[in-house]
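A single protein chain has been omitted from the complex, and every remaining protein chain is retained in its original position.
Our next item is chain A:
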Amino acid sequence: MKRPLIRDPWVQAALPPLLVGIVVLSLWEAACRGFAIPEYLFPAPSVIAASLVQNGPDLLRALWSTMRVTLIAFALSTVLGTLVAFLFVQSRFIERGFFPYAVMLQVTPVVAVAPLIIILVRDTQVALVICATIIAIFPMISNTTVGLRSVDPGLANLMRVYRASRMQTLLRLRIPSALGYFFAGLRISSGLALIGAVVAEFVAGTGGRSAGLAYEILQAGFQLDIPRMFAALSLITAAGILLFLAMSGLSRLALGSWGDPERV
């Protein structure tokens, strides 16, 4: 690689947002100092960073707790959602029968259901996972179903001309056709799993059952430790960004050779 660093595609992709970030943080820092805004109203980035370091162990433990719920819910959504999608495409009857209920799951706000689940389910962690899964599973179901149905009719005819079995058609045509939609589903679902986990933690935290970063935010709020609140918030954001990047990378790895259908 002899080309200058500035031409590197990675640098070109990362440089603009990095610059914007640095400028915004600097302005923020300068404004907080210049106008002498008290840190219990709106802390400067440096104060938040200090709080992050100071409360490091607690926050990391909370982050791990939130991430564990998120990842388990995400995995469950992926597996169950894909299974349900395969069921849906097997028969229109099954799809017609169950799809309204999948929509019902989707449109009911988790915040509204979470208290009920947290009361019903003894184990807080299990309750959190259930809440997060409820919100994260829908894009997996709908995207994978659409994907499995998105078969090019010409290719479907081709498979029939060559007398492909049902299994051959599934493996060689339906699943590859669905992959693009599947990965788009993964990206949405991973973000929703995190949102679901945090929302459920808030509800559980309000009920006095401690868990995760949301609980940290609640506690910091009670104690008016605003820098710590911001520190916890920044960790949630970082976790979300990481998940998104991981899913994008995964989809690029898997689809890389033939690219997004839109990009062709």
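We take it that contacts are C-beta pairs under 8 Å (C-beta built on N, C-alpha and C of every residue); 3 or more make two chains touch, one makes a residue touch a chain; residues count from 1.
The working rule: contacts and distances are computed from a predicted model.
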Choosing from "2-hydroxy-acid oxidase", "Cell division protein FtsX", "ABC transporter ATP-binding protein" or "FAD-dependent oxidoreductase", the absent chain's UniProt record names it "ABC transporter ATP-binding protein"
Which of A:54, A:90 or A:168 touches the missing chain? It is A:168
From A:159, A:195, A:233 or A:250, the answer for touching the chain not displayed is A:159
Residues of chain A touching the missing chain are 152, 154-155, 157-164, 168, 172-173, 176, 179, 257-259, 261, 264
